[in-house]
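One protein chain is absent from this view; the other protein chains keep their places.
The chains carry the letters A and B, assigned in the order they are written, with residues numbered from 1 in each.
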Amino acid sequence: MAQTPSMRRAPQEAFTGATARPRDLAIEVMDLTVAYRDKPVLWDVDMNVPSSALMAIVGPNGAGKTTLIKAILGLVDISAGRVLIAGRPYEQQRRRVAYVPQRGSVDWDFPTTVLDVVMMGRYGALGWIKRPGARERQAAAEALEKVAMSDYAHRQISQLSGGQQQRVFLARSLVQDADVYLMDEPFQGVDATTERAIVTLLQELRDSGATVVCVHHDLQTVTEYFDSVTLLNVRRIASGPTSDVFTEENLRATYGGRMAWLKTASKTEPAQD
Amino acid sequence: MFELFTDYTLRTVAMGAGVLGIVSGVLGSFTVLRHQSLLGDAISHAALPGIVLAFLVTGSNAPLPLIVGAGVAGWVGTLLVRAIVRNTRIKNDGALGLVLSVFFGVGLMLLTYSQSRPDASQAGLDKFLFGQAAALLRNDVITIAALGGVAIVVVALFWKEFKLLSFDPEFGSVLGFRMGAIDVLLTTLVVVAIVIGLQTVGVVLMSAMVVAPGAAARQWTDRLGVMVCLSALFGALAGVTGALLSSTGAKLPTGPMVVLSASAIVILSLLFAPNRGLVWDKWRSRRTMISAGPQERAGRP
Partner (left out) sequence: MSQAQLEIQAIALVTATACALPGAFLVLRRMALMADAISHSILLGIVLAFFVVGSVGSPLLIVGAALMGIVTVVLVETLANTKLVGKDAAIGLVFPALFSVAVILIARFADDVHLDVDAVLLGELAFAPFERFVVNGYDLGPRALWVMGTILALNLAGLALFYKELKVATFDAALAAALGFSPVLVHYGLMGAVSVTAVGAFDAVGSVLVVALMIAPPATAYLLTDRLSQMVGLSAAAGAVTAIGGFWLAHWLDASIAGSMATTAGFLFGLAFLFAPDRGVVALVRRRRRQRWEFAQEMLVVHLLHHEHGPDADQENRVAHLQEGLRWEGDFTEEVVGRARRRGLVSVADGLLVLTDAGRERARRSFAA
C-alpha cells in the first residue's frame, strides 16, 4: 500500500486565540450537536482521533453513532459545532475520507457487477461526466485483490453473501486511497472468516498511517480489535485508548443498565431497558 | 406488414410510437430501478392543467407550448409530492395519488371552464386521455425525436452520475457529487419523456410505457448498460408493433395496442428469460431434482 502523507499541518487556521491543539489529529469533532425535529440526536460531542488509529464507536441503539459518522461526512445537517479533517474543514478534504456505509443501505438487486461497484469509488476523482477507464479498472482490481474477491469481479452483486457484500464495500473504499476511513458496522452479519480478514485489513491500514473509525456493535470484540474507542449515547461519555477508556464504569454510564452480560461469552448486544 | 413502407401515415405513427418507446424505455429503466415506477403515472395526470393553461395563454394548439405547459405542470407536481412527503406524515403513495388526481381534476375544471360546457368530451381532452397516435404528423414526430434525442444524449453524458444516483446516492454525496442536482436532472428527463408520450398513448397508458420496457429488460441481463439498451429496444418494438397491429383492423386504437404489446413483452420476459425467468426456474429445479441422488430427493443431506 502506498505511503500515506503525513497528517501534520501548519498551525495557522481554525482558531483565533485558542490554545494550540496537537496537529497530528486526523479527525477533530468539536461541540457537535445534531437535532432531528428539535430533539437532540447528538449533543455537544467532542471527539479527537489521532492519525494511525483504529477506533470503535459504541453505544446503545439510538445513541447517534451512525448520525455521528454522517455528520462528519456532511450527510446530515449540523445544528452546532464543527468537524475538521487534518485541521481543515471536511469539504476541503473530501478526497482523503472514505466511507463504508451499512450493507442494508443499498438494494443489492441492482444490475451491476462487483468490479463496477468498486470502480464507483473512483468516480469522485474522475469528476463530472468523465468515464472510468483502464486506470480505474486496474485500481478496482487491486482493491478486490486485497479483500480476496478477485474471483468475483464479474459476479452480479445480488449473488453475493453478506460477508462478500461487506468486502465489496470495503474494496470500494480502498480505491479512494484515503487517509481516513469511516465505517458503519462493517462486521454486522458477516461470517467468521470475513471478520478476521476485515480486522487484518483494518489493522494494516492503521499501521500504514491511515485513521479508521468504525461504528461497532459487538462489545465483546472491542478490546481485541480496536486500539481506541469512543463511548457514545447522544453525549460523548468517554473517548480515548481502549485500555484507559473501556471500563465497566464508562460502559455503565453509556448503556445505563445491568452489566452482568458483559461477563458472558455471548456475541450479541443486550436489549436496552 | 409491408404497408409500413408504403403507407405514409402508418410510417409516421410507427416512427412516433417507436421513438416514444425508445425514450421511455431508456428513462423508464432508471425509474424502475429507483422504485419510482408510479411517478410516471403521477406526472402524466398532473400535466393536464399545464396543457390547458398553455392552450389558454397561447390560444393555439401548437405542440411546443403545450409540451412546455405539460412539462412545467408535471414538474410542479413532482415538487409537491416531495414537499408533502417531507413535511407531513403522508407517505409517498398517498402524496402521488393526491397530486395525480387533484391536478387532473383542476385541469378538467379549467378545460370545461374554458369551453363553457359542463362535459368534457372534447377532441382535445380525448387526445390527452388516449393519445392521438393516429393523428401524428411528421412534424410532431420530428419534435418528439429531437426532444428524445437530447434526453438520450444527456443520459449518455451523465451515465455514471445516474448510476450512482440510482444505486447509492449517499455514497455519491460523500464523493462530492451534487446528488440533488442530478436527481433534478433525471426527473426532468422523465418529465420530458412522459410529455412526449402523452401525445401518443395518452395519460392512462403512459405509466405503462415508463415501466414495462425497463421491467422486461431487467429480466434478461444483470448489466445496467445492456438493460437500458434492451429497454429502448423493447420500447421501440412495442411502439412499432402496436402501431402495426392497430392499422390492421378498424377500431383498434393505437395507444392500447402499444401498451398491450409492451405487456406481452413483459410477460414473455418474466416467463422465459434465462436465469430469472419463471419457466427456466421451474425447469432448473426439476433438473436438479432429477440429477440428484435418491437421498437428496428424499430431503436427507
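Methods note: a contact is a pair of C-beta atoms (placed from the backbone, for glycine too) under 8 Å apart; a residue touches a chain by one contact, two chains touch by 3 or more.
All values derive from a computational prediction rather than experimental measurement.
**Q** What shown chains come into contact with the chain that's not displayed?
**A** Computed over the complete complex, the missing chain touches A, B.
**Q** From the list A:Trp43, A:Tyr123 or A:Tyr152, pick the residue that touches the absent chain.
**A** If we include the chain that is not displayed, A:Trp43 is the one touching it.
**Q** So which of B:Ala54, B:Ile152, B:Val191 or B:Leu205 would be touching the chain we can't see?
**A** Only one listed residue reaches the unshown chain, and that is B:Leu205.
**Q** Which residue among B:Asp41, B:Asp140, B:Glu161 or B:Asp222 touches the omitted chain?
**A** In the full complex, the listed residue that touches the missing chain is B:Asp41.
**Q** Could you list which residues of chain B touch the chain missing from the display?
**A** Residues touching the hidden chain, for chain B, are 32, 35-38, 40-41, 45, 84, 87-91, 93-94, 96-98, 100-113, 116, 118-121, 125-126, 129-130, 204-205, 207-208, 210-212, 215, 218-219, 249, 251-253, 255-257, 259-260, 263, 266, 270, 276, 278.
**Q** Against the chain that's been left off, what residues of chain A make contact? List them.
**A** 15-19, 30-31, 33, 35, 38, 40, 43-44, 78-82, 235
As a working rule, only the chains that are shown with their structure count from here on.
**Q** Quick check: how many Å separate the C-alpha centres of chain A and chain B?
**A** 40
**Q** Using the touch definition up top, name the residues of chain B that touch chain A in the complex.
**A** Spelled out, the residues of chain B in touch with chain A are 33, 35, 157-161, 163-164, 166-168, 170-177, 218, 221-224, 227.
**Q** Which part of chain A faces chain B closely enough to touch in the complex?
**A** Contact set of chain A toward chain B: 73-75, 94-95, 97, 99, 101, 105-107, 110-113, 116-117, 120-121, 123-124, 126, 128-129, 131-132, 156, 158, 172.
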